[in-house]
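A single protein chain has been omitted from the complex, and every remaining protein chain is retained in its original position.
Coming up: subunit A.
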Amino acid sequence: MKSDKAFELIIKMFTLVSVTILGFIIFFIGAESIPAFRHSGVAGFFANERWHPIGAEPVLSILPMVLATVYVSFLAVAIALPIGVGTAVFLSCIAGESARRVLKPFIDLMAGLPSVVFGFMGLIVVVGYFERHFSMSSGESALAGGIVLAIMILPYIVSTCDTTMAGIMKSYKISSDSLGVSKWHMVRYLVLPAAKRSVLAGAVLALARGMGETMAVMMVIGNSPLLPRLLGKCETIPALIALEMGGAPVGSLHYHALFAAGLILIIMRFAVSMAVWRIKRGADL
(Lines give C-alpha, C1' and ligand atoms only; values in the text may rest on other atoms or scores of the structure.)
Protein backbone atom coordinates (compact mmCIF):
# COMPACT_ATOMS: atom_id res chain seq x y z
CA MET A 1 0.00 0.00 0.00
CA LYS A 2 2.89 2.27 0.76
CA SER A 3 4.46 1.79 -2.66
CA ASP A 4 1.03 2.40 -4.17
CA LYS A 5 0.82 5.86 -2.62
CA ALA A 6 4.45 6.63 -3.42
CA PHE A 7 4.02 5.67 -7.07
CA GLU A 8 0.91 7.82 -7.40
CA LEU A 9 2.75 10.72 -5.81
CA ILE A 10 5.74 10.37 -8.15
CA ILE A 11 3.54 10.15 -11.23
CA LYS A 12 1.57 13.21 -10.14
CA MET A 13 4.75 15.12 -9.39
CA PHE A 14 6.30 14.41 -12.80
CA THR A 15 3.08 15.36 -14.55
CA LEU A 16 2.95 18.59 -12.60
CA VAL A 17 6.58 19.33 -13.50
CA SER A 18 5.88 18.67 -17.20
CA VAL A 19 2.77 20.79 -17.37
CA THR A 20 4.44 23.59 -15.42
CA ILE A 21 7.45 23.69 -17.74
CA LEU A 22 5.37 23.55 -20.91
CA GLY A 23 2.88 26.11 -19.65
CA PHE A 24 5.74 28.32 -18.56
CA ILE A 25 7.22 28.34 -22.09
CA ILE A 26 4.07 29.86 -23.55
CA PHE A 27 3.87 32.38 -20.72
CA PHE A 28 7.58 33.22 -21.00
CA ILE A 29 7.47 33.89 -24.75
CA GLY A 30 4.37 36.03 -24.32
CA ALA A 31 5.91 38.04 -21.49
CA GLU A 32 9.22 38.60 -23.28
CA SER A 33 7.38 39.87 -26.37
CA ILE A 34 5.51 42.64 -24.58
CA PRO A 35 8.27 45.33 -24.66
CA ALA A 36 8.55 44.97 -28.44
CA PHE A 37 4.82 45.37 -28.95
CA ARG A 38 4.86 48.30 -26.57
CA HIS A 39 7.56 49.93 -28.70
CA SER A 40 5.91 49.57 -32.09
CA GLY A 41 2.32 48.77 -31.31
CA VAL A 42 0.74 45.63 -32.69
CA ALA A 43 -0.20 47.39 -35.94
CA GLY A 44 3.29 48.85 -36.22
CA PHE A 45 4.65 45.35 -36.38
CA PHE A 46 2.98 44.91 -39.76
CA ALA A 47 3.19 48.51 -40.94
CA ASN A 48 6.01 48.54 -43.48
CA GLU A 49 8.98 46.63 -44.84
CA ARG A 50 11.63 47.91 -42.51
CA TRP A 51 13.32 45.68 -39.97
CA HIS A 52 16.02 47.71 -38.25
CA PRO A 53 16.10 46.46 -34.67
CA ILE A 54 19.34 48.21 -33.77
CA GLY A 55 20.37 51.82 -34.15
CA ALA A 56 19.28 55.16 -32.78
CA GLU A 57 15.70 54.86 -33.99
CA PRO A 58 14.81 51.20 -34.28
CA VAL A 59 11.99 50.24 -36.64
CA LEU A 60 10.39 46.88 -36.02
CA SER A 61 8.18 45.74 -38.82
CA ILE A 62 8.11 42.06 -39.40
CA LEU A 63 5.81 42.18 -42.42
CA PRO A 64 8.37 40.91 -44.99
CA MET A 65 9.18 37.87 -42.84
CA VAL A 66 5.51 37.09 -42.17
CA LEU A 67 4.77 37.28 -45.90
CA ALA A 68 7.88 35.24 -46.77
CA THR A 69 6.92 32.53 -44.25
CA VAL A 70 3.41 32.29 -45.71
CA TYR A 71 4.67 32.55 -49.30
CA VAL A 72 7.31 29.82 -49.04
CA SER A 73 5.05 27.39 -47.17
CA PHE A 74 2.11 27.91 -49.56
CA LEU A 75 4.48 27.41 -52.47
CA ALA A 76 5.70 24.18 -50.90
CA VAL A 77 2.16 22.88 -50.34
CA ALA A 78 1.17 23.85 -53.90
CA ILE A 79 4.10 21.83 -55.27
CA ALA A 80 3.81 18.87 -52.89
CA LEU A 81 0.02 18.44 -52.84
CA PRO A 82 -0.62 17.08 -56.37
CA ILE A 83 2.43 14.83 -56.17
CA GLY A 84 1.59 13.65 -52.66
CA VAL A 85 -2.05 12.89 -53.42
CA GLY A 86 -1.04 11.09 -56.61
CA THR A 87 1.43 8.96 -54.68
CA ALA A 88 -1.21 8.19 -52.05
CA VAL A 89 -3.66 7.09 -54.79
CA PHE A 90 -0.96 4.82 -56.18
CA LEU A 91 -0.07 3.31 -52.79
CA SER A 92 -3.62 2.79 -51.58
CA CYS A 93 -5.48 1.90 -54.78
CA ILE A 94 -3.07 0.66 -57.46
CA ALA A 95 -0.09 -0.98 -55.81
CA GLY A 96 -0.92 -4.39 -54.39
CA GLU A 97 -0.70 -5.19 -50.71
CA SER A 98 2.85 -6.52 -50.95
CA ALA A 99 4.16 -3.58 -53.02
CA ARG A 100 2.54 -1.23 -50.55
CA ARG A 101 4.21 -2.98 -47.65
CA VAL A 102 7.60 -2.56 -49.34
CA LEU A 103 7.12 1.06 -50.46
CA LYS A 104 5.41 2.58 -47.43
CA PRO A 105 8.46 2.35 -45.09
CA PHE A 106 10.42 4.49 -47.56
CA ILE A 107 7.91 7.28 -47.01
CA ASP A 108 8.45 7.03 -43.22
CA LEU A 109 12.18 6.90 -43.81
CA MET A 110 12.03 10.14 -45.77
CA ALA A 111 10.03 11.79 -42.98
CA GLY A 112 12.81 10.84 -40.57
CA LEU A 113 15.67 12.46 -42.49
CA PRO A 114 17.11 15.51 -40.69
CA SER A 115 16.21 18.91 -42.10
CA VAL A 116 19.83 19.98 -42.34
CA VAL A 117 20.37 17.15 -44.85
CA PHE A 118 17.46 18.44 -46.94
CA GLY A 119 19.01 21.90 -46.77
CA PHE A 120 22.40 20.56 -47.83
CA MET A 121 20.92 18.64 -50.76
CA GLY A 122 18.78 21.65 -51.69
CA LEU A 123 21.84 23.84 -51.74
CA ILE A 124 23.92 21.63 -54.01
CA VAL A 125 21.14 20.31 -56.24
CA VAL A 126 18.32 22.91 -56.43
CA VAL A 127 20.27 26.11 -55.87
CA GLY A 128 23.11 24.75 -57.99
CA TYR A 129 20.69 23.99 -60.82
CA PHE A 130 19.21 27.51 -60.73
CA GLU A 131 22.65 29.04 -60.89
CA ARG A 132 23.70 26.94 -63.86
CA HIS A 133 20.52 27.09 -65.92
CA PHE A 134 18.63 30.27 -65.02
CA SER A 135 21.65 32.56 -65.22
CA MET A 136 20.87 33.81 -61.73
CA SER A 137 23.79 35.36 -59.90
CA SER A 138 22.66 33.44 -56.85
CA GLY A 139 20.20 30.59 -56.94
CA GLU A 140 19.11 31.15 -53.35
CA SER A 141 15.47 32.18 -53.67
CA ALA A 142 11.93 31.74 -52.42
CA LEU A 143 11.39 29.17 -55.19
CA ALA A 144 14.36 27.10 -54.02
CA GLY A 145 12.96 27.26 -50.47
CA GLY A 146 9.54 26.21 -51.75
CA ILE A 147 10.95 23.22 -53.63
CA VAL A 148 13.09 22.00 -50.73
CA LEU A 149 10.23 22.45 -48.28
CA ALA A 150 7.88 20.65 -50.69
CA ILE A 151 10.16 17.62 -50.61
CA MET A 152 10.25 17.74 -46.82
CA ILE A 153 6.47 17.87 -46.35
CA LEU A 154 5.74 15.36 -49.10
CA PRO A 155 5.88 12.32 -46.77
CA TYR A 156 3.36 13.91 -44.37
CA ILE A 157 0.88 14.53 -47.17
CA VAL A 158 1.38 11.01 -48.57
CA SER A 159 0.95 9.43 -45.12
CA THR A 160 -2.26 11.26 -44.17
CA CYS A 161 -3.90 10.75 -47.56
CA ASP A 162 -2.79 7.14 -47.94
CA THR A 163 -4.18 6.11 -44.54
CA THR A 164 -7.60 7.57 -45.35
CA MET A 165 -7.70 6.27 -48.92
CA ALA A 166 -6.65 2.75 -47.92
CA GLY A 167 -9.45 2.79 -45.33
CA ILE A 168 -12.03 3.87 -47.91
CA MET A 169 -10.78 1.27 -50.39
CA LYS A 170 -11.05 -1.45 -47.76
CA SER A 171 -14.57 -0.64 -46.64
CA TYR A 172 -16.07 -0.31 -50.14
CA LYS A 173 -14.01 -2.85 -52.06
CA ILE A 174 -16.39 -5.79 -51.67
CA SER A 175 -19.59 -3.94 -52.49
CA SER A 176 -17.92 -2.13 -55.32
CA ASP A 177 -16.49 -5.31 -56.81
CA SER A 178 -19.76 -7.20 -56.50
CA LEU A 179 -21.58 -4.40 -58.29
CA GLY A 180 -19.08 -4.71 -61.11
CA VAL A 181 -17.77 -1.18 -60.69
CA SER A 182 -14.38 -0.78 -62.30
CA LYS A 183 -11.43 0.09 -60.09
CA TRP A 184 -10.93 3.40 -61.88
CA HIS A 185 -14.52 4.40 -61.55
CA MET A 186 -14.23 3.64 -57.86
CA VAL A 187 -11.08 5.70 -57.45
CA ARG A 188 -12.48 8.64 -59.40
CA TYR A 189 -16.04 8.77 -58.03
CA LEU A 190 -15.69 7.20 -54.58
CA VAL A 191 -12.20 7.34 -53.12
CA LEU A 192 -11.15 10.80 -54.27
CA PRO A 193 -14.37 12.62 -53.27
CA ALA A 194 -14.54 10.78 -49.93
CA ALA A 195 -10.91 11.61 -49.15
CA LYS A 196 -11.37 15.30 -49.94
CA ARG A 197 -11.52 16.48 -46.33
CA SER A 198 -8.60 14.38 -45.26
CA VAL A 199 -6.54 15.67 -48.19
CA LEU A 200 -7.39 19.18 -47.11
CA ALA A 201 -6.49 18.41 -43.49
CA GLY A 202 -3.21 16.85 -44.62
CA ALA A 203 -2.40 19.91 -46.71
CA VAL A 204 -3.07 22.31 -43.85
CA LEU A 205 -1.04 20.15 -41.46
CA ALA A 206 1.84 20.23 -43.93
CA LEU A 207 1.44 24.00 -44.17
CA ALA A 208 1.80 24.31 -40.40
CA ARG A 209 4.91 22.14 -40.43
CA GLY A 210 6.35 24.15 -43.28
CA MET A 211 5.87 27.45 -41.47
CA GLY A 212 7.90 26.22 -38.52
CA GLU A 213 10.75 24.73 -40.51
CA THR A 214 14.08 26.43 -39.91
CA MET A 215 17.22 24.79 -41.25
CA ALA A 216 16.27 23.47 -44.67
CA VAL A 217 14.57 26.73 -45.66
CA MET A 218 17.20 28.99 -44.14
CA MET A 219 19.98 27.28 -46.07
CA VAL A 220 18.45 27.97 -49.51
CA ILE A 221 16.43 31.21 -49.45
CA GLY A 222 19.20 33.76 -49.14
CA ASN A 223 17.92 35.44 -45.95
CA SER A 224 17.36 39.07 -46.94
CA PRO A 225 14.47 40.84 -45.23
CA LEU A 226 12.72 41.64 -48.51
CA LEU A 227 9.15 41.16 -49.67
CA PRO A 228 8.98 37.68 -51.17
CA ARG A 229 9.28 37.26 -54.93
CA LEU A 230 9.46 33.88 -56.67
CA LEU A 231 13.07 34.22 -57.78
CA GLY A 232 14.19 36.73 -55.18
CA LYS A 233 15.80 36.24 -51.80
CA CYS A 234 13.66 36.44 -48.70
CA GLU A 235 13.76 35.49 -45.03
CA THR A 236 11.24 33.48 -43.03
CA ILE A 237 10.50 34.06 -39.34
CA PRO A 238 12.34 30.91 -38.15
CA ALA A 239 15.39 31.92 -40.21
CA LEU A 240 15.23 35.43 -38.74
CA ILE A 241 15.24 34.05 -35.19
CA ALA A 242 17.98 31.51 -35.90
CA LEU A 243 20.27 34.08 -37.51
CA GLU A 244 19.76 36.99 -35.13
CA MET A 245 19.22 35.49 -31.68
CA GLY A 246 22.93 35.03 -31.02
CA GLY A 247 23.63 38.72 -31.58
CA ALA A 248 20.82 40.24 -29.56
CA PRO A 249 21.83 41.17 -25.98
CA VAL A 250 19.30 40.03 -23.37
CA GLY A 251 16.83 42.77 -22.52
CA SER A 252 17.54 44.83 -25.62
CA LEU A 253 14.73 45.84 -27.93
CA HIS A 254 16.18 43.52 -30.57
CA TYR A 255 15.92 40.60 -28.13
CA HIS A 256 12.30 41.35 -27.30
CA ALA A 257 11.55 41.81 -31.00
CA LEU A 258 12.80 38.29 -31.72
CA PHE A 259 10.51 36.90 -29.03
CA ALA A 260 7.66 38.86 -30.58
CA ALA A 261 8.55 37.31 -33.94
CA GLY A 262 8.40 33.89 -32.30
CA LEU A 263 5.03 34.69 -30.75
CA ILE A 264 3.65 35.78 -34.12
CA LEU A 265 4.89 32.53 -35.67
CA ILE A 266 3.21 30.52 -32.91
CA ILE A 267 -0.05 32.40 -33.44
CA MET A 268 0.15 31.82 -37.20
CA ARG A 269 0.68 28.10 -36.65
CA PHE A 270 -2.07 27.99 -34.07
CA ALA A 271 -4.50 29.57 -36.54
CA VAL A 272 -3.58 26.94 -39.12
CA SER A 273 -3.97 24.12 -36.57
CA MET A 274 -7.43 25.43 -35.69
CA ALA A 275 -8.31 25.07 -39.36
CA VAL A 276 -7.19 21.42 -39.30
CA TRP A 277 -9.27 20.83 -36.20
CA ARG A 278 -12.36 22.31 -37.84
CA ILE A 279 -11.83 20.32 -41.03
CA LYS A 280 -11.41 17.10 -39.06
CA ARG A 281 -14.47 17.77 -36.94
CA GLY A 282 -16.41 18.27 -40.15
CA ALA A 283 -15.07 14.96 -41.45
CA ASP A 284 -16.41 13.06 -38.48
CA LEU A 285 -19.94 14.34 -38.84
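Basically, a residue touches a chain if its C-beta (ideal position, glycine included) is under 8 Å from a C-beta of that chain, and two chains touch if they have at least 3 such contacts; residues count from 1.
The rule we apply is simple: contacts and distances are computed from a predicted model.
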item: Candidate names "Phosphate ABC transporter membrane protein 2, PhoT family", "Glutamyl-tRNA(Gln) amidotransferase subunit A", "RNA polymerase sigma-70 factor (ECF subfamily)" or "Aminomethyltransferase family protein"; UniProt protein name, chain not shown; value: "Phosphate ABC transporter membrane protein 2, PhoT family"
item: Of A:Ala142, A:Met215, A:Leu253 or A:Ile279, the one touching the omitted chain in the full complex; value: A:Met215
item: Omitted-chain contact residue, chosen from A:Ser115, A:Ser141 or A:Ser198; value: A:Ser115
item: Chain not shown, touching residues in subunit A; value: 1, 3-4, 7-8, 10-12, 14-15, 17-19, 21-23, 25-26, 28-29, 32, 82-87, 89-91, 93-95, 103, 105-110, 112-121, 123-125, 151, 154, 158, 182, 184-185, 187-188, 208, 211-215, 219, 238, 241-242, 245-246, 250, 258-259, 262, 265-266, 269-270, 273
